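The complex appears here minus one protein chain, its other protein chains still in place.
We call the chains A and B, going by the order they appear; numbering starts again at 1 in every chain.
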Amino acid sequence: MSRKALAPAIVTVAILALVVAVVMLPLALTTSDPAGVLQTFLFGPFRNLRYLGNIVEMATPTMLCGLAVAVMFRSGMFNLGVEGAFYLGGLATVAATLLLPMPWWAAAPVSLLIGSMVGSTVCILPGVMRAQFDTSELVTSLMLNFVALFVGLFILNYFLRDPTAGAMASYKIPVEAQLPRILPGTRIHLGTVLALLACIAGAIYLFRTRSGFDARLVGSNSAFAAHLGLPIRLVMMRSAAIGGLIAAAAGGIEMLGLYTRFSWQTLPGTGWVGVTVAILARDNPILIVPSALFFAYLQVGGDLVGRNFDVPIEGVGLINALVLLIATAAAIIRNPKLLQLVSGDNSATMSKNLPKAEAH
Amino acid sequence: MDPASIAEFIAVALRVSTPLILAGLGVLISTRAGVLNIGIEGMMLAGAFAGVVASAFTGSAPIGLLAAILTGAALGCLLAIMVHVAKADLILSGIAINIAAAAGTTLLLFLITGSKGVSSSLQSQVLPSIDIPVVEAVPLLGTAISGHHVLTYVALLGAPLLAVFLTRTPLGIRLRAVGEKPEAAAAAGINVKRYQFWALAASGAFGGLAGAFLSMGYVSWFAQNMTAGRGFIALAAEVMGNGSALGTMASAILLGTAETISITMQGGGIPSELVQTIPYVVPILALLLHATRRRRLLKRSAA
Partner (left out) sequence: MTSHTLIAFEAISKVYGNGTRALTDVSFSVARGVIHAICGENGAGKSTLMKILFGLEQPSAGHLRFDDGIVDIRSPAAAADLGIGMVHQHFTLVPSLTVAENIFLGQERRNGLFVDRLKTRQRVAELSRRFNLAVDPDARVSTLSVAAQQKVEILKALSRDIRLLILDEPTAVLSPPETEELFARLRHLRDEGLTILFISHKLREVRALASHVTVLRAGRVAGDADLAHLDNDAVSKLVMGASAAVRPARIVRTLGSPLVTLRGVSQSRGRPGERVEDIDLTVHASEIVGVAGVDGSGQQGLVALLSGRRTPFTGDIVFSGRAMNASSTRDWRAQGLAHLPADRLKDGSSATMSLVDNAIAGAHRKPAFRIGAFLNRRKMVETTKAMIAEFGVRCPGPEAPLSALSGGNAQKLIAAREFASQPKFLVADEPTRGIDVAAAAFLHDRIRSMAATGVGVLLVTSDLDELLALSDRVVVMFGGRIVARLENSDGLTPDRLGPYMLGLEETA
């Protein structure tokens, strides 16, 4: 019984291991020390506290972006504005710390709040257009990502740029606005706690609140939601707003937690990793935590390999892409034969293919 | 602006529009078959990379071009297999192809050249430019429309040819039937999945062509992430073009012109960053306009 329940998880883990092997083995073989590469990649991230800290730091923004994606996908919205919201949220947060006079204790929370609101527009606009005009949120959100990028670059160049910084970068973020580090020996900051709390809150929202229930109903069957008389347009817009706020807050938290200046010249790609994280977690906010940690672990392993060997870390991006491909492939991950093989009995296939016997 | 600089501007605009037209036509083929190819961005990038590498190793630009087309088409086939065989989600698989292309090209570039940024150490070839006889000699017209890269002419001819294909040939008509009403196509004995497979392959091939233009014409090297969202602009051009090949080309040229303005207006009065948003803002406005007009029509028919 428990083996049967665990079968999908076991299949997922086995496939993840396979994907890592398929990418990393040939890559390692191009170097003079394949064993060393693999060892560093797989075990390096656990070698000391600093590297472990790196995993957690890197998982923080992707956790939040994954949560944002999950909230929107759960309500049936294919909104890809997370990437732009993350970028603009980071920029607007930094702008607020630099441009608004604030008492020291207000700097971080108020800037984050402003940054979240500004950044969230990248998700909200496609959501409103979908709800009001039935335009594809997919296309509009992809476009708005780039609008956010260039508007951000404009603000950076004209209002925030520090001419003494050399490269294009903002003035230094005031120290009082930076998020406190919470674990000595690492750079893990308060944002990680916020991200974990957000995932828990996300789970509570989706599964324990009225509007989260509304969102899941609309996402799982909009005809049913209409039959119940739910305000479908409002639910869509609300989900877009929540997703946008979370993604934009992630950008702000990333900035105040790890950076001293804003210097992103391109979209950082964190939102896309968030999509992968959410899909692997099946849009479940609690599962997003291990999912984000897994991708961060790969990233840290890749970084270590990149630093110590002549192997670029882009192999990790390839693993991300393959995981995304396979995680959505129903024929692979939900293959009844595979599940049956793992669980050791054949009821997995039976329950899937046959309608249940009529019970009186 | 004096006539000479206008002619020069038109020439630049055509150059900038070329990859948008080619990729836009690629998106068009896929949407007409009912399988939106959001992986076009990655297919362009992979095509650009394959063109540079293949031409450098063989010393032949045509072989580079062929490699770019085949690479794009192969990714299109991969997308079709993911969707039809592995039952994966079309959009998410397309996103995965974009991520894979970005990572994969950088990785391979490093393995081949030892550099992660640009391919300048490779002796890659460039596709030729073509002077149109007679026209090249006409003063302003020659500057504007002659002497362009061969793929610019391919793009400009490709749109009307694709329009003819879609409206005048059995294959094109069946492709549209597949995308618009698959059950009708199936009832007429057409294999829907097979048509969608080839449509995605062709879409990828156009993406590869667009990529080849970028790395073997627009510039003569491959750089990390050099497509920079052009695939998504092409997607928008197709949406604005409302499913027609000529409309897609017109929209792509409009968006390319906007991009040209953003390049040529560097140093002008308006900040270039804001001008650069135009190719992304225009499609959103076009969609809004389309939606409000449709809504008004609906209201009128209801009254």
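Throughout what follows, contacts are C-beta pairs under 8 Å (C-beta built on N, C-alpha and C of every residue); 3 or more make two chains touch, one makes a residue touch a chain.
As the structure is a computational prediction, the values presented were derived from the model and not from experiment.
Colleague: Can you pull out the displayed chains that the omitted chain is in contact with?
Modeller: Its contacts among the visible chains are A, B.
Colleague: Tell me which residue among A:208, A:307 or A:337 touches the hidden chain in the full complex.
Modeller: A:208
Colleague: Which of these, B:184, B:246, B:270 or B:289, touches the one chain of the complex that we don't see?
Modeller: Checking the options B:184, B:246, B:270 or B:289, the one contacting the hidden chain is B:184.
Colleague: Given the contact definition stated above, which residue among B:133, B:170 or B:269 touches the chain not shown here?
Modeller: B:170
Colleague: Just the residue numbers, please: which parts of chain B touch the chain that's not shown?
Modeller: 168-170, 173-174, 176-177, 180-181, 183-185, 187-190, 302
Colleague: Over the whole complex, note the residues of chain A touching the chain we left out.
Modeller: Touch set of chain A with respect to the missing chain: 204, 208-210, 213-214, 216-217, 220-221, 223-224, 226-231, 351, 354-360.
The criterion applied here is as follows: only the chains that are shown with their structure count from here on.
Colleague: Centroid of chain A to centroid of chain B, CA atoms only: how many Å?
Modeller: 29
Colleague: For chain B, which residues are in contact with chain A within the complex?
Modeller: These residues of chain B touch chain A: 38, 82, 85-89, 91-93, 95-100, 102-104, 106-107, 110-111, 114, 116, 225, 229, 232, 235-236, 239, 271, 273-274, 276-277, 279-281, 283-284, 287-288, 290-292, 295.
Colleague: Once bound in the complex, which stretches of chain A touch chain B?
Modeller: Listed in rising order, the residues of chain A that touch chain B are 27, 30, 78, 80, 129, 133-136, 138-140, 142-144, 146-147, 150-151, 153-154, 157-158, 266, 272, 275-276, 279, 310, 312, 314-318, 320-322, 324-326, 328-332.
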